[in-house]
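The complex is shown incomplete by one protein chain, all other protein chains being positioned as in the whole.
Think of it as A, B and C in the order they're written, each chain with its own count starting at 1.
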């Protein structure tokens, strides 16, 4: 049976996004993991770094050299490594799905402004298709190079799309992002220490966060993003303050959302009048590929507070990566991504 | 297709164990949920109480009356309700899998000693088969009445079985149990308040915990159990201090564990020399049906510290319930229970 | 010595604000706690409810009847009780410091709009002095009736004051509030359950929060407040998005803050360029009476993100109450309030 399976490699498999990819791909019925690279852990079983996978696979990390001939390569390295190896991986493999920030922005000048350094492979910037299925499904069906957006970008685009599409926004949209500690990766730095990070409400980007550039590029809206690290390992939530061009009722807005997402397998429009979970939050989405979205409108109908939540390592990264793979291969989109989330957790 | 599916009911479906059963059964390919009862929430969609299930089912809670004619009923009520309705459910349905403590102890006198009150249906106590597949698989294949043990019991039995089976224990085994807040259910009581329970290290049962009686009954060992509520929603861990009758080496003990669990689909023997996760812990098992077990032996080989961990709502309850169902129906044991757990989380 | 001490009573001493008052007053060198009331726990030692106080006092709760003749009464009851007993307490005691929301708003129509019910003692609304020392110190020196603002109000007013005072704001100010679980009190309700509240990012008030009315009343600004419950027991933080009438530089804004708070004993202007704690967060303020405030301004100088943080039970409530007492009595303002906060925590 394995002979029929797609041969997939994960470049940068010892990080948190890489580990999530391994978990998803191990459970995917159409895929064989042909390689999982790690410079640091080469030779070791993947279960020594990702303890949830112990006993589920005999796979070992290998060094990242000579990565060619795979059906699909997922690139889960940090920024500079991804820029360095991107062109080569693109050339030597059938399909490349990048989960790093390396190829998300199209304009090198915008990249330089937000990242504080010039992009060293600017010629590639235009060649990646954005891995955001909710806006871009058709192009993904035939894409050879895919760049999955940042986790907060995905949530924000899903929250804002009904308003952006209909030109309903009047002025700046303020987006308050909250993100768990896995969003800053597995690096052993003081900012990631448990004693420092536990219980944090750390406004690490009051303005000018890199994801802001992505949202503006994709939505055409004037978005002002503030990002706060919160007490959680996984999870991201965006609270968007949307000034409307004309008053809208709750019923109208709900219809906008339902029309926008009626056929989306991983977007749930939350419209619950009772209970504790009336607006989306990541707690109940951990491990799932859903992005929940909901809203509340002021009595005068002029201002919407739109809220979206997701698991940053799933729908915010590896899960969307696998969703893109499913689309690209013409497989059912939910394949390997059906986990419902847990409650309570 | 639904016509071929097993018609399953969940009695007490608005609690935490009930919700976990709904989640697992919704994802189970051979099962149809024919009823989910709740006195309090009758008429409401299950997603209003279990927000992770929103959008995944149109199922609504119904009142618990007239529960007959189902292929299988899972009983997930609290103790007194389970005692009250058990006989009737047993009579009117093909198979009953009880997750409450109602029918776990065989001896009414032991029940009274540990629960502080006489059992009001003692005649049923002997008729349930223990839902602990690792000890009891053969009997479960034909059982009509099944009683799943307590979560800390399951973990302890798995940790101690190699020593108990070979009569290797010399004296009292001290078992230190740690449990998350979901173990005390969804009741709105002061002990469950976030402000009181958050960050707790609450030794709520220094001795005489009810699960102690179950472990002693099932293992024949003199177990002394201490239970502490820890900062977690899900998860249970037991640390067992086992005095040995004769010295054993690390290699010998590892072989005992591997022999005991070589064919078990949900027990992983952890024997890792490096890394952070050398001994089992529930963090990486949330949502999975694994019970991880590991150990360390003192240099003189006379004392083993054996550690087991699981998700109390999964392998510690609903997951084992579904595993019992799979065994009972002759299905593959992993059906609907394949989730690997997450890392990091 | 006790004969010289001020005789102080706490009405509603078994709640979280009441307990914090007891803790502070027990450590206050000029005060004697003459009564601590609780209907439910009357007769019991205060340490049975507030375990941190065990062994520090022989004080017992008494029933709340006949509360007259005290030098000062702190009123720490919930809203409706506070409205019911306020007039009587005001009449029969020298001084009343109310920590409930009962007497914060001056306009009965605004009260009714935000609380959804008419105030049953509207004649009292105008007679309380606002217990916000940073705006109101002079009036507090002679006040007989004091009403301490809500915790998020205190933080927001401190963050916005330099801009409001100088008429620098151009348009709506969006305020994103984050609050720990102790803010919803000690009631055993489902919303407060550990399993439901743990890890929450609960946008419980997307707009129209009651504290919004207070901030608008006190600041004259058009404030739009959104409130989210976060994973914490104590702590509140506000992130304020302030559009400026004219561009301001970082240096100018820092000067505004330093001028505003140079003499304030409990406001720290945070202006740190390095380290993890460049903007205020409640984590390091737990137990202290500081409100930390900081900011970041966009490169064009048109928009400020101002951040303030405090412990909601201290500077956000009981601590400010004791600060008002110190001002009222002409004592040093830091008396009994000198705790620095902890790091790490």
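Keep this in mind: a contact is a pair of C-beta atoms (placed from the backbone, for glycine too) under 8 Å apart; a residue touches a chain by one contact, two chains touch by 3 or more.
No experiment lies behind these values; they were computed from the predicted model shown.
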**OP:** Specify the shown partners of the omitted chain in the complete complex.
**Re:** A, B, C
Original post:
Where the complex has a chain not shown, which of C:109, C:138, C:222 or C:340 is the residue touching it?
Top reply: C:340
Subject >> Sole contact to the chain not displayed, among B:23, B:283 or B:315 >> reply: B:283
Original post:
Among C:48, C:80, C:117 or C:249, which one is in touch with the chain left out?
Top reply: C:48
**OP:** Could you tell which one of B:200, B:271 or B:338 touches the chain left off the display?
**Re:** B:200
Original post:
For the full complex, which residue in A:6, A:125, A:140 or A:233 touches the chain that was left out?
Top reply: A:233
Subject >> Interface with the unshown chain - residue positions in subunit B >> reply: 174, 176, 178, 190-191, 195-196, 198-203, 206-208, 224, 226, 228, 230-232, 235, 237, 239, 241, 276-277, 279, 281-283, 295-296, 298-299, 303, 305, 307, 309, 344-345
**OP:** Considering the whole complex rather than only what is displayed, give the residues of subunit C touching the chain that is not shown.
**Re:** 16, 19-20, 23, 26-27, 47-56, 182, 186, 233-234, 268, 270, 272, 274-277, 284-288, 290, 292, 338-345
Original post:
So which bits of subunit A touch the chain we can't see?
Top reply: 16, 181-182, 186, 188-190, 192-199, 233
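The definition used in the following text is that only the chains that are shown with their structure count from here on.
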Original post:
What whole-Å value do you get for the distance between subunit B and subunit C if each is reduced to the mean of its CA atoms?
Top reply: 45
Subject >> Interchain centroid distance [CA atoms averaged], subunit A/subunit C, Å >> reply: 39
**OP:** Pull out every residue in subunit B that's touching 2 or more other chains.
**Re:** 16, 182, 186, 233
